[in-house]
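The structure is given below, and queries will be raised subsequently.
Only one protein chain is missing; all other protein chains are in place.
As written, the chain order gives the labels A and B, with residue 1 at the start of each chain.
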Amino acid sequence: MEKKKIVEELKQKFPEKIKETSSDFGDDTVIIDRDFLGKLVQFLRQEPYEYTMLLDITCVDYLGREPRFEMVYHLLSLTEKHRLRIKVPLSEQNLSIESLASIWKNANWLEREVYDMFGIRFYGHPDLRRLFMYDGFEGYPLRKDYPLRKRQPRIPLRK
Amino acid sequence: MEGSFITTKFNHILGWARKFSLFHYPFVTACCGMEYMSAACAHFDLDRFGAGWTRFSPRQSDMILVVGTISQKEAPILRTVYDQMTEPKFVIAFGTCAVSGGIYDNYAVVQGIDQVIPVDVYIPGCPPRPETVLDALIKLQEKIQNQEQDWKWKKRK
Partner (left out) sequence: MGPSHPAMHGTIRIMVELDGERILNSEVEVGYLHRGFEKTCEHKTYFNLLPYTDRMNYVSPLINNLGYVMTMEKMLGIEVPEKAQYIRVILSELSRISDHLTCIAAMAMECGAFTILLYKMKAREFIWDVIEQTTGARMTTSHIRIGGVRSDLHPGYEEVLKKAVIETRKVLKDVSGLLDKNKIFMDRTRDIAVVSPETAINYGWTGPCLRSTGVYFDVRKTFPYLVYDKMDFEVPLGERGDNYDRYMVRMKEMEQSLRIIEQAMEKIPKSAARTMAKGMEPAEAIKISREKRVDKRIVLSPNLEGSEKDKYQDILTKSKKVVVPPKEDTYTSIEGLISHFKFFMNEHGIRPPKGEAYFAVEGGNGELGYYIVSDGTDKPYRLHVRAPCFHVMAALEEMIHGHYVADVIPTFGSVNMIGGEMDR
């Protein structure tokens, strides 16, 4: 099928940059290094693939594994009718990655959310600050070492 | 003993007037808002209890209906809105999230409105059926009728 070819084509074009590809459960996934993200994305946006829509940016915290974090990008191609997943592992010592906010405008808010929840810095981002949590909140809630019930009230609570 | 018959009658009339003309401010945040909309619209009507018109300003309303989950980010705003209301004021906590934090026991949700403002009536349910809302409104009306009304000249003395 044509869909499988995309992952293999990428592997042929960039054999040393793409670390791993897989198709678990029917989802095509590509694992790359953090330096290659911008170039791969620009490559995928052109013909004939046309992955013009960024669906989602998120992050997973694998506590106890090195590298600890892993950024996950989902892309969609309207012409090919295909979704692609790009994963970029990040280690805790160097928790930053380049921002896609100049390419896709919704990356602005998506990266702010990842920064808010996980603490990953995006260099090149125009305005990196918290999105969901309030100023004065310390810590990054979705990391595995933040306890679920640790509350930081904004105003003094009664009783 | 002087004037006690008159003051109780006046109390009664003032209570009657207050309970049947409740102007409420709906502080709607989450899913219970849908049940609030159902309760306020034509099928189950809030208007027939006198609480029809939503006053879109806290200064003009005497009841605040806190509907839905209140997160930690929202708590100071609730406090500000409550402080802006004029006496006499009543609070109804609508839905389990407002009553006690609901199913969300985590870093981001206030575990119950009464950690922020004093509450008069609690409505449990996730979301509560509109009939429950009407029942709660009637209970609040009874409470208003039976409580000591605070009159201006009493306080000035």
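We take it that a residue touches a chain if its C-beta (ideal position, glycine included) is under 8 Å from a C-beta of that chain, and two chains touch if they have at least 3 such contacts.
Note that the structure is predicted; figures quoted are calculated from it, not measured.
One chain is not depicted; across the entire complex it touches A, B. Across B:A30, B:V119 or B:L134, the single residue that touches the chain missing here is B:A30. Against the chain not displayed here, chain B makes contact via residues 25-31, 33-38, 41-43, 54, 56, 68-69, 71, 73-74, 77-78, 81, 103-109, 126-127, 129. Interface residues of chain A facing the missing partner chain: 24-27, 52-56, 58, 60-61, 72, 74, 78, 81, 83, 85, 104-106, 108-110, 117, 130-134, 141-142, 146, 148.
Here is the rule we go by: only the chains that are shown with their structure count from here on.
Contact residues of chain B toward chain A in the complex are 72-73, 75-76, 79, 105-108, 110, 114-116. Residues 132-134, 141, 146-155, 157-159 of chain A are the ones touching chain B in the complex.
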